[in-house]
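Of the protein chains in this complex, one is absent; all others appear in place.
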Amino acid sequence: MTTGSSSNTGPTHKLVEAGVTLLIALFGVIVIAGSLKAGINWGAEGPRAGFFPFYIGLFIVASSGINLWHGLREDNDGLFAEWGQLRQVLSVVIPTGIYVGSMPFIGLYVASTIFIAWFMRWLGKYNWITVLAVAFGMPLVTYLIFERWFMVPLPKGPLEEWLDL
Amino acid sequence: MEQLVNLFHGFAVALQPYNIMLMVIGIVLGVIIGVLPGLGGANGVAILLPLTFSMSPTSAIIMLSCIYWGALFGGAITSILFNIPGEPWSVATTFDGYPMAQQGKAGEALTAAFTSSFVGALFAVVMITLVAPLVASFALQFGPAEKFAVYFLAFCSFVGLSKEPPFKTIAAMMIGFALAAVGLDSITGQLRLTFGVTHLLNGFDFLIAVIGLFGIGEILLTMEEGLAFRGGTAKINLRVVLQTWKELPAYWMTSLRSCFIGCWMGITPAGATPASFMSYGIAKRVAKKGSNFGKGEIEGVVAPETAAHAAGTAALLPMLSLGVPGSPTAAVLLGGLLIWGLQPGPMLFVEQKEFVWGLIASMYLGNIVGLLVVLTCVPIFAAILRVPFSIIAPLILVLCAIGAYSVHSSTFDVMLMLVFGVIGYLLKKCNYPLAPLVLAIVLGDKAEEAFRQSLLGSQGSFGVFLSNPLVSTIMILGLIALFWSVIQEGYSRLRSAATA
Partner (left out) sequence: MRRSTHLALGAIAALCTGGVAAPATAAWEPVRPVEFIVPAGTGGGADQMARTIQGIVTKHSLMKQPLVVINKSGGAGGEGFLDVKGSGGNPHKIIITLSNLFTTPLATGIPFSWKDLTPVAMLALDEFVLWVNADKPYKTAKEYIDAVKAAPAGSIKMGGTGSKQEDQIITVAVEKAVGTKFTYIPYKGGGEVAVQLVGNHVDSTVNNPIEAVAQWRGGKLRPLCVFDAKPMAYDEPIADGKAWKDVPTCKSAGLDMEYLMLRGIFMAPRATKDQVEYYVELFKKIRATPEWQEFMKSGAFNTTFLTGAEYAKWVEAEDKRHQALMKEAGFLAPSN
């Protein structure tokens, strides 16, 4: 497989689907493990905390097994997505990941300003005036509506601390 | 007759210019709250409650209940435009509302949603006016077993609907149940599936899951297909309202059925969420164009919206007459009543006539005002879809982040939302249906709780689910809904055998 942006290569649907199915099965195993810890038998108060989750976990594992079998047997040579398309998706996922990851440290407002500016400039290719207007306008409006009007405190960072907001 | 006299007196109270102005303010605030995913109806009501202490109780409750109506109306807007339901009961609206918007019919979908909401609410208010005392005693019949039966019916009328492979549907639903189980087990008071992670104490909130799975997932799908929101061709003038109105009477049967389902769920008080899912599920089964549901059928917007709004309205009745809130918003309103020295309960209707009938009259007027406000805004909402994707997408992402954060004031939830977004993208691409997953998150723990409460009460005997006519009827309805396709097939085979 090439990593270039050639138009018709990418991971096969079969492969990705098998991966997703295995992840779901793994989730089922975690649920079963957690249920065993909470107790899966019937106690003095009826079924214990883990009784239902245990069987739910079993169902997840069992149905994933069937789905995996179906998926692998299926005659589907199609692509899940082209590399170029996946790159597009990742170009949103990664910055959003950085955005939400930085939020606890620099606060929502600063993070949002940078994120919006980045998105509009790099993906939208807008001129700086529009970019800055939206990037600063949106957090300001958010601040007024949420914090001042509806009194919902949002995460703040050093800048807000310094401004004493 | 006495009710009507009281009602007219109530109209006189509600129609004072001061109160009408409060209504308009309330509706507008409510719509804003409904549109912004971080602000639920409960937030809005709770935060404005202290502001209303300087008003008379009647004026205050008029304003607050209008916020409630506004939020109910507003919840449909983001569901239709961006596939982001702000409230649990708007989830079913996305199934056909969002496809309609993608086909450039956002105006039609919004008009249908608003009008249906109005019809549902009006039906429920008429019911409250005429049969309030009767209804209150019906609500008392619902113990844990009956409640479980209702959830059972909601699940049954919904499963088997998706076109996806059955084992994928089962897997998706079970994932939802498992997520709903995380956190504190309310029956044993024990933590489960938290693995010592303090962030998991709250469990997985519906809103975070749904913002991620539906909202973020949809943005990622859009990114994959290139940077454009489909639906930019939506008509943005008011004529679309009238055109849609011409179409709507054809669905009177669906509306009526949804009204009944909504009122029933609102009173019990199972709430608006099972009502909307149940109504959508049943409509899909019995409607002529049922097989088109999910592809942008207007009837698929009418059914859940009517039921949700009827339930939301009817839920105020048990709150007033029994003191049991049917929703978190109603719970906050209830707290407000107590602060004003009004005691909800059987005596409220006797001792506080002016207040109760003022409120009921405001339900009529508030909904009319609300409908006018939101319908005139239809073109504005539809025009949002013309904003270029690379401007609107980051704004939506920021709003989603705020929404996820404000559920528990936790930045962990924001990261969780993004994880759900990626999961939603993968699941959707792999043909897993997301609706059963979300239904299970919303109702899973409630159903389990009711089930175990029933078994505690019956000391472990399953007979409790068939112990009286009410619970048996609902359970049997559920089974019929579950095996509907089998029954239908058998019936048509019988008929063809008879004609042959």
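General observations
As written, the chain order gives the labels A and B, with residue 1 at the start of each chain.
Basically, a residue touches a chain if its C-beta (ideal position, glycine included) is under 8 Å from a C-beta of that chain, and two chains touch if they have at least 3 such contacts.
What you see is a predicted model, and the numbers here were worked out from it, not measured in a lab.
Touch with the chain omitted from the figure is made, among B:W69, B:Y98, B:F114 or B:F142, by B:F142. From the set B:L7, B:I25 or B:L221, the residue in touch with the chain omitted from the display is B:I25, counting the whole complex. Between the chain not shown and the residues B:P344, B:P379, B:G444 or B:G478, the one that touches is B:P344.
For the chain left out of this panel, the touching residue among B:V324, B:I392 or B:L479 is B:V324.
Interface with the hidden chain, as seen from subunit B, comprises residues 17-18, 21-22, 25, 42, 46-47, 49-51, 53-55, 139-144, 183-191, 194, 198, 201-203, 318, 322-325, 328, 330-332, 334-336, 338-339, 341, 343-348, 408-409, 449, 453, 456-457, 459. Residue-level contact of subunit A with the missing chain is found at 45, 144, 147-149, 151-153, 163-165.
Just so it is clear, only the chains that are shown with their structure count from here on.
The centroid of the Cα atoms in subunit A and the matching centroid in subunit B are 25 Å apart.
Within the complex formed with subunit A, the subunit B residues making contact are 32-33, 36, 38-39, 43-44, 47, 165, 167-168, 170-171, 174-175, 177-178, 181, 185, 187-188, 190-195, 216, 219-220, 223-227, 388-391, 393-395, 397-398, 401-402, 405-406, 409, 411, 414-415, 417-418, 421-422, 425-427, 429-430, 432, 448, 452, 455-456, 460.
Residues 16-17, 20-21, 24, 27-28, 31, 34-35, 37-38, 42-43, 45-50, 52-53, 56-57, 59-60, 63-64, 66-67, 70, 80-81, 85-86, 88-89, 91-93, 96-97, 99-101, 103-104, 108, 112, 115-116, 119-120, 123-126, 134, 138-139, 142, 145-146, 150-155 of subunit A are the ones touching subunit B in the complex.
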